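The complex appears here minus one protein chain, its other protein chains still in place.
The block that comes next holds chain A.
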Amino acid sequence: MKTERSMANRPDNTAFTQQRLPAWQPILSAGIVIPGFTLIGLAFIGIGVALFVTSHNIKMLERDYTGSSNDSNCLQCTNPTTNCVCAVNFSFSELFEGPVFFYYALSNYYQNYRSYGVSVDPNQLVGQTQYIQSPESTCSPYQKDSSGKSIVPCGSIANSMFNDSFKLYQIVNGQKMPVPFDRKGIAWWTDYNVKYRNPAPVNGSFAQAFAGTTKPINWPSPVYELDPNDPANNGFLNQDFLVWMRRAALPNFRKLYGRITGGVYADGLPAGNYTLEINYNYPVQSFDGKKTVVFTNVSWMGGKNQFLGIAYLVMGSLCVVMAIVMLIVYAKFKFSDDDSA
């Protein structure tokens, strides 16, 4: 009886309370690290070579059309005139394999500026009528125009939408043959189908849904007339608009304009001379910006990126080198007194 009582305070003898839980106790010793590094190193070198070669095989053509240099025929367009058209000529000596992606690129352009980024009314862009009629104050100074009409779509991002347009022609026997851009599906699928919504048409008219509002100051036409050729590509679901609204992370960025997939160009752009006609509207000189067009194709790992392959190669070789260095140190100790292992 006494012994039973006197054990009342005895702690439980379990693995948990006695800190004896079963545990794996790895030690970072040369024994694991050398083989580990060798394996990782070799794997990385393998991946690196593959990435590098793939990236190397990706073709890319870049043409600056800012018009800042004298030899460019876009120089004339740098003066603010409307409807200025200039052209960029280039040629391929061999087939530019498809599918070919066509981008426009801007530099020194800070889409990631905070006040720029918040200058948008998300509720408007999902088609809520009340916000179309009275946008939020975050859109300021592009909330209302001077006459007090609300701007749709409001805000800096929408207002500054890129409005150059491009037409590509192949010169065949002195004849300009248009190369069609596929401009469908260049935005995120979720943006197009879920995130952005147009307001419901009022009295069967889409334009009526925007009654009492005005277009953004810099836009030539209201949002419901963005694409005169395709009535379905208007409003907030205009593909170019969606692409623009996804803000770039860094000041130099590219945005997709279209893909070349159609007809004879399905396999790519055949060798020959081309001309790109540019409807030059977008001013970038005020902030030393550059405008570029890019043609590129892609591989299984994405666009052209030498760096990823190089990074893998460097890391892989470093791992292997370190493994060798460690092996030398290790061997020196190892063989001095014990060679059984």
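As a convention for this text, a residue touches a chain if its C-beta (ideal position, glycine included) is under 8 Å from a C-beta of that chain, and two chains touch if they have at least 3 such contacts; residues count from 1.
Note that in this section contacts and distances are computed from a predicted model.
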### Summary
Among "Phospholipid-transporting ATPase", "Protein asunder", "DNA-directed RNA polymerase subunit" or "Phosphatidylinositol N-acetylglucosaminyltransferase subunit Q", UniProt's protein name for the complex chain that is not shown is "Phospholipid-transporting ATPase"
### Summary
Of the candidates A:Phe181, A:Tyr280, A:Phe295 or A:Tyr312, the residue in contact with the absent chain is A:Tyr312
### Query
Which residue from A:Ser160, A:Asn198 or A:Asn238 sits in contact with the chain not drawn here?
A:Ser160
### Task
Can you work out which residue in A:Gly46, A:Pro141, A:Pro178 or A:Gly262 touches the chain that's missing from view?
A:Pro141
### Query
In the whole complex, what residues of chain A lie against the chain that is missing from view?
6-13, 15, 17-33, 40, 44, 47, 51, 99, 101, 103, 105, 109-117, 119, 122, 140-142, 156, 159-160, 185-190, 194-195, 243, 246-256, 259, 261, 283, 286-288, 296, 298-305, 307-308, 311-312, 315, 318-319, 322, 326, 329-330, 333-334, 336-338, 341
